[in-house]
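One structure is given here, and the rest of the page talks about it.
Only a single protein chain was left out; the remaining protein chains are all shown in position.
Going by the order they are written in, the chains are A and B; count residues from 1 in each one.
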Amino acid sequence: MLLKVDNITVHYGRLAAVRNVSVEVNEGEIVCIVGPNGAGKSTTLLTISGILSPTEGTVTFSDRNITGMNPENVARMGISQVPEGRHVFTSLNVEENLRIGTRMRRDRAEIERDFQMVLEMFPVLGERKRQPAGKLSGGEQQMLVIGRALLTRPRLMTIDEPSLGLAPKIVDRVYEVLTDLRNRIGLTLLIVEQSSERALKAADRIHVLRSGQIQLSGNAADLRDGEKVKQAYFGFTEGVKHEGEVAF
Amino acid sequence: MGYILQVIIDALSLGSLYALAALGIGLLFGVLRLINFAHGDFITLGAYALIVPAYGPNAIRFIADFPAPLLIICTILVIVAIALISEFLIFRPLRYATAATLMVGSFALSFVIQNLIIMIYSGRPKSLNLWSELTEIKFLVGDVEIALLPILIVAVTLILLLLLVLFLKRTPWGVQMRAAAEDFKMARMLGVRANFVISLAFVLSAALAAVVSLLFEAQTGILMFRMGTPLMVFAFIATVIGGMGSLVGSVVGGMTVGIVSSVLQAGLPAEVRGYRDVFVFGLVILILLVRPQGLVLSRAARERV
Partner (left out) sequence: MAMTTEGNSAQRPTSSRFTIEAKSPFMLQVRAWWPPVLWSIVLLIIVAIIMLAGGPVLQKTLTDALIKLLVVVGLYVFIGNSGILSFGHIGFMMIGAYGAAWMTCCPRTKKLFIPGLPEYLQTHQFPFLVSVVVSGLLAAVVALISGSVLMRLSGIAASIGTFAFLMVMYSFYLRWDPWTRGASTMTGLPVETNSWVMLPFIVVVMFGAFLYARSRYGLSAKASRDDEVASKAAGVNVVGQRLLSFVISAFIVGMAGALFGHFLGILTVDSFGLPLTFITLSMLVVGGMQSLSGAVLGSIVISALFEALRQLEVGFNVGESVIALPGGGREVGIGILMLIILIFRRNGLTANQEIYWPFRGDAAAKTAMSRKS
C-alpha cells in the first residue's frame, strides 16, 4: 500500500472539519474522493500534504509515518499536490513554473527527459514557455499545474477538483490526460471531486465523504449504477429516499 | 541651471537610499508578510559595527579602518548574522502568527536593539568619519560643485538593483523566492524549503541594510542610536506607496518619497517648508485611500483581489 490515511480527525480551531476518515491508495491506482461542498475533501488532501496537522490519526506513505511532517518534506517524499484553484505562480513564466518543483530532484538527465515529456503532452505550454503563467487560460493553467506536479516525479499525485471552473470539453481532456498518465507511466492518483460522474468513470475505487465523515467506500465498478453513491452523497436515509427529487 | 542639477542629484541620492532601505523591507514583507520595524535598527547597527563596542564618549575605530572591500564585507557579515539570529529567535517561532503580531514583534526587536546600543555604546552621539574623501572630491558642473558621494550612492543603488534583478530572474534560488513570495504554501508543496527561503530573504535584506548604513554613515559622519529610524520610517512608507509585496514598487516608492521630499524642500515657500514631512506622511494616507494596492500593483495583490 502506498498511502494509508488512518482514522484522521482534523480541527479548524474547535470545529472538526474531518472526523475519523480513512483512505487507502495502492500503487498504480486512481482513487476518488467525492462529496458535496464543505464535506472535508480539501481538508483531507491538505492534511496529507502537511499543510494541516491532524489532531488524531496517522498518515503513512510507503511505510513511513508522515503525520505532521512539513509540506516541503512531504513533497520530497514523493507526494505532489495540485490544490484547488490551481495556484500557478502568475508572476513566474511558464517554464519557471514547471521547473520549480525539479529543484529537489538530483537526476539532471531525467529532469530534461521529463520536461520534454510534459511539453509533448501539453504542446501549448511549450509554445508559451516564456510567457507569464498568469496570462494562460484556465484550461492551460490546469495543464500547467499538472505538468508542474509531474515534474517533481511524484509517486503519488493528489488533485483537488481538477474540473472546477473549466468547460466540459476541457474537463474531458484533463481526465483523458490523467487516465493516460496512469496507463503510460503508472502514476498513482488521488482525486477529489464534487461531481462523482466523471470521477466514477476514471476511478478504480471511490470514497464518498459528507459532513467530515466517510459515508461509503467501494470499487468503482460495483458502484457504477450510482444509486448507492447518490444516497451516501446526499445523506438520504432509507425512509426518506423517495422524497428526494434531486437530479444527480 | 546648476542649482536645479544640485536638487536633482540630491533627490536621486536620497531616493536611492530610501529605495535600498525599502527593498530590504519589501523583501521580507514579500515572503513573510512581516513589516520589519527593526530594519532601521539593522541600518544603525551597521554603522555601529564600524567601531569598538565601548561606552566612552569617542568612537574608537575598528572595522572603519579596514580597507574598503574588507570593510564592506565585514559590515555585511555582521548585519547578516544579527538578522539571522533575530529570524531564528523571534520570527521563526512567530511564523504562523497574524501580521499584527509579527509587526509588534519587530517593534519589540527594534526597541531591544536601540536600547542595547545605549547599553553598550551609550546614548550619546559619536562622530565617525567614513571615507571622508568621497564628500571632499567635487566636480565642477557649470557654476556648481557636485560632490562625488551622492553620485556614488545613485550608482551603487543601480548596481545593486541590477544584481538583485539578475538574482531573482536568473538563479533557481531567486525563482524560488519569487514563487514563495507569491504563494508560500504552494511553493512548499513543490518542495521549496520555507526556512531556507525566509533565511535567504533575511540575508538579502540585511545585506542591503548594511550597504545603506555605510552610505549613510559616509554622508552624515555621525553615530546615533536612533539614526536608522527615520530611514526606516520613510522606507516603510515608500513600500506602502509603491505597493506592499512588490519589489519594483519598493524601488518606485523609495524614489518617489526621496524625490518628493527633496523637491518639496527646495520648492516649498520658506514658511511651510518645515511642514514638509507632514505632506509626505499625508501622502501615505491619501495613497492608502485612493490606491490601497500602491502605485505598482503587485501580482500577488492582484491575485488576492
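Assorted remarks:
Going forward, contacts are C-beta pairs under 8 Å (C-beta built on N, C-alpha and C of every residue); 3 or more make two chains touch, one makes a residue touch a chain.
Keep in mind the model is a prediction, meaning the values are calculated, not measured.
The chain we do not see here touches B in the full complex. In the complete complex, the hidden chain is touched by one of B:Phe62, B:Phe107, B:Phe167 or B:Phe196, namely B:Phe107.
Contact with the undisplayed chain is limited, among B:Ile8, B:Ala54, B:Leu94 or B:Leu295, to B:Leu94.
Across the interface with the omitted chain, chain B contributes residues 35, 55, 90, 93-94, 97, 99-101, 103-105, 107-112, 114-120, 122-123, 229, 233, 236-237, 240, 244, 274-278, 281-282, 284-285, 288-289, 292.
We take it that only the chains that are shown with their structure count from here on.
As a whole-number value, the distance joining the C-alpha centres of chain A and chain B reads 43 Å. The part of chain A that touches chain B in the complex is made up of residues 49, 51, 70-72, 74-76, 80-81, 83, 87, 89-92, 96, 99-101, 103-104, 134, 148-149, 152. Those residues of chain B that touch chain A in the complex are listed here as 172, 175-176, 178-179, 182-183, 185-194, 299-300, 302-303.
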